[in-house]
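First comes the structure, then the notes that go with it.
Removed from the display is one protein chain of the complex; every other protein chain stays in position.
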Amino acid sequence: MPDRTPTRDFTLIVRYAETDAQGVVHHANYLTWFEEGRSEFLRQQGCFYSDMERDGFFVIVAKATVEYRAPSFYEDRITIATTLQRGRGRLLEFSYKATNQDGVLVAEGQTRHLVLDAERRMVSIPEKYQKLINRIEKLVPFGG
Amino acid sequence: MPDRTPTRDFTLIVRYAETDAQGVVHHANYLTWFEEGRSEFLRQQGCFYSDMERDGFFVIVAKATVEYRAPSFYEDRITIATTLQRGRGRLLEFSYKATNQDGVLVAEGQTRHLVLDAERRMVSIPEKYQKLINRIEKLVPFGG
Amino acid sequence: MPDRTPTRDFTLIVRYAETDAQGVVHHANYLTWFEEGRSEFLRQQGCFYSDMERDGFFVIVAKATVEYRAPSFYEDRITIATTLQRGRGRLLEFSYKATNQDGVLVAEGQTRHLVLDAERRMVSIPEKYQKLINRIEKLVPFGG
Partner (left out) sequence: MPDRTPTRDFTLIVRYAETDAQGVVHHANYLTWFEEGRSEFLRQQGCFYSDMERDGFFVIVAKATVEYRAPSFYEDRITIATTLQRGRGRLLEFSYKATNQDGVLVAEGQTRHLVLDAERRMVSIPEKYQKLINRIEKLVPFGG
């Protein structure tokens, strides 16, 4: 039986290249981590984003917000908990919480996405992917 | 006479490494561009951030928001207009508008910053830098 | 009259995001700088790589070597001198010297490139681009 809750975890080890001269992770990397959080979320939902692009659909980022709570360091073990907040019609929204190996919340954020077709026109989430998203229980009332 | 308006421009040419498989600039790079926008803003104000770090002060990012309006492409000429929105006490806030060579707004955003001392404790903007910031006229009423 | 020497300069200011926890520029960024060095080389030669891709040709990197001579720091002014070493048939080769604002050589390297068509098959440098490359005088005997 598939997981029907709207949150999935993705864990990474901080790379040296992700640090900056302050000795901590550079703030732009959290957007990349969040992106991999939602990639992993979709993979666990049976939805490979690389397939979606092969089908001629592109998910773009329309808005992103990050709040930085504590620094992360090289070799930290960071878990990104990604929650699908909305996934109906033309809009996808995710939220993220990044915590380190000591359970400290290091950052949280939200992203809003639109779906484009091969001509970069805005479209609704393709049916095949909408079905996979609909398996997530908590989201049913959300879009109502 | 120094420029006393609160907005400064910084222009860059999009690098190939900044693009992604969608053929457009990856969304995380805008945070890096905004950062260079405020670096250049501070440099034009006589304030080199590298000096600030040598003085033992670190400006960290507490929050960042980006709204993506249009895609950017390799070799586009992007101008980041950086505006100091607040620079008093413990808080620095900047806003950004990124436009391409055709005048199209590609992204806009805001960042909020805190100042830390060498022990990573929150402090007020050091006097030497506060003075440089105070030269910007439009900000005087803002902090009132 | 076009510049017929095989070396062109490209200058950049080191970004904060390019530094790492050692306080210096992370070594992977030099490959990105070299790439922008050759982008600028080609632009000065009247050859926009973005046009080349629109024409259905892709220049890929087959081999890259970097030797690191001295560290670079945030806000350093780095000049990349890019030299076309070979540009005939199926092979393009460039060499690079990166020096900082004090004239210190910080890194040097070479890259070798192949040209692919839209189906990712190896092809010769397209005639239109070969002509632009042939304007560089010193290269004429090189390929002989």
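A few notes on this one:
For reference, chains read A, B and C in written order, and residue numbers begin at 1 within each chain.
In the analysis below, a residue touches a chain if its C-beta (ideal position, glycine included) is under 8 Å from a C-beta of that chain, and two chains touch if they have at least 3 such contacts.
These figures come from a predicted structure and were not determined experimentally.
Although one chain is not displayed, subunit B still touches it through residues 16-17, 19-21, 23-24, 26, 28, 73-74. For subunit A, the list of residues touching the undisplayed chain reads 13, 15-17, 32, 35-36, 39, 43, 48-50, 73-75. Touch with the hidden chain on the side of subunit C covers residues 21-22, 27-29, 31-32, 35, 53, 58, 60-68, 71, 120.
Note that only the chains that are shown with their structure count from here on.
In terms of their C-alpha centroids, the spacing between subunit A and subunit C amounts to 35 Å. Centre-to-centre separation between subunit B and subunit C, using Cα means, comes to 29 Å.
With centres defined as mean CA coordinates, subunit B is found 26 Å away from subunit A. Counting partner chains per residue, subunit B shows two or more touched chains at residues 32, 35.
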